[in-house]
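Only one protein chain is missing from this complex, and each of the others stays in its spot.
Moving on to chain A:
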Amino acid sequence: MNSTAAISSQTELHALIRDRFGHEPDWSLSRRLRAATNWFALDWPRLERTPLQKRRLDAIAVYDQPPADGETQFINTGGLEMHLHNNVPVVRSIPEPWIQRGVIFQSLRDALDNSLVRQYLGSLLAEDSDKIAALNAALWQNGVFLYVPPGISETVEVVIQNYATSEVQALLSRNVVVVGAQSRVAITERWFNAGAAHKMLLAANTEIIVEHGAEVQYGAIQQCEKNAEAFIHRAASVAGDARLDWHIGEFGAGLIVSSHQSHLNQAGASTKSITVFFGSGQQHQDYTGKSVHHAPHTTSDMTARGVMKGKARSIFTGVTQIDKGARGSDGRQREQTLMLTDDARADAIPSLVIDEQDVYAAHAASAGPVDRTAIFYLTSRGLTEEEATRLIVHGFLAPVIDAISQSALRDEVWQAVERKIRE
């Protein structure tokens, strides 16, 4: 089936799914078919400050399969690395010693027979919440499955690179990550694409299971072109004494709706998150960070810092939720945005949802224009206004970017900031 433009009914979409994914195990195929039914029944996501009607998402040819952009090459880069072009794995590297120790690193479609995939796919992110979730569940093209067995104490470094060529209309991705007890993993995920005159819908869901005592660093940098309308959601379940650090840099895409959520399920679980974003031109960025304390003595610390210029618009919603019974928990968040132009707009919306008395919770949020007096001060010493602004932006972002422990990602985030300043 080549032409997909004509699909207008559930029957046609079911036929397309059978045609395209008929070889998958029954459990997976039937999930896709269920989701396809939802696709027709559900609405686009309703976001309070991000109206989607004007973005004409329904004009995007979401059924089109991206053209294959190469064949899988198995190469050894020394670490675990997968490059997906148009959701086809073109580079896959997994050093032999890791295979022998039980690490599994496959494209998700190659891993559908693994019981862990069946167990965890869709376990943390709903597939029936809205049209995007249903579309992704019905037609996801590929993604990554990573399994690290328990007891690997040296950090397993993983790179996942996602790229789409200009022909792609819809890039639909799923990732499942399972990290066994006491193991350590550091993931760096990159998103980018070739720009095009037409819009590209990017929908990506990542689910992360962090078992008892494990330590996971999840870093991601998104630098898509402005034709991308991106919906990137990540959710993690964190077991007792385990720790999850998020390091997220958001720079690209015309529209980005992104979230990360951590469910702290057992005592001693903790999460820390850093989000750095920089909007320019007409970019619209809607982020949500969520820390959910389900168990006693859990801790969360969320930081977001953004810079807006041009006519860019951002929303950062931080939610710290502490359930009844989660005694002795500690949840914090702070959001700060700096606006370089009068036309830029940023909203920081912190919220604390606390159902337990014996906890510590705090939030701080601010959004303000760049200090004109400070610019005058710096220019009075001979720096141009551009250079003065650059110094102030650097100073504003340095405390959070320098706190990113994944050093290669930290450098990339700085480079992206430099590029956005010059833009």
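What we mean here is this: a residue touches a chain if its C-beta (ideal position, glycine included) is under 8 Å from a C-beta of that chain, and two chains touch if they have at least 3 such contacts; residues count from 1.
Assume contacts and distances are computed from a predicted model.
Engineer: Can you tell which of "Anti-sigma regulatory factor", "ABC-2 type transport system permease protein", "ABC transporter substrate-binding protein" or "Fe-S cluster assembly ATPase SufC" UniProt lists for the chain that's not drawn?
Structural biologist: Choosing among "Anti-sigma regulatory factor", "ABC-2 type transport system permease protein", "ABC transporter substrate-binding protein" or "Fe-S cluster assembly ATPase SufC", the correct UniProt name is "Fe-S cluster assembly ATPase SufC".
Engineer: Out of A:Glu48, A:Asp358, A:Asp371 or A:Glu418, point to the residue that touches the absent chain in the complete complex.
Structural biologist: Answering carefully, the residue with contact to the hidden chain is A:Asp371.
Engineer: Out of A:Asp113, A:Glu385 or A:Asp411, which touches the unshown chain?
Structural biologist: Considering all chains, including the one not shown, the answer is A:Glu385.
Engineer: Could you tell me which of A:Gly102, A:Gly281, A:Gly325 or A:Gly395 touches the chain that is not displayed?
Structural biologist: A:Gly395
Engineer: To test your reading of the contact rule: which positions on chain A touch the chain that is missing from view?
Structural biologist: Output for chain A: 371-374, 376-385, 387-388, 391-392, 394-399.
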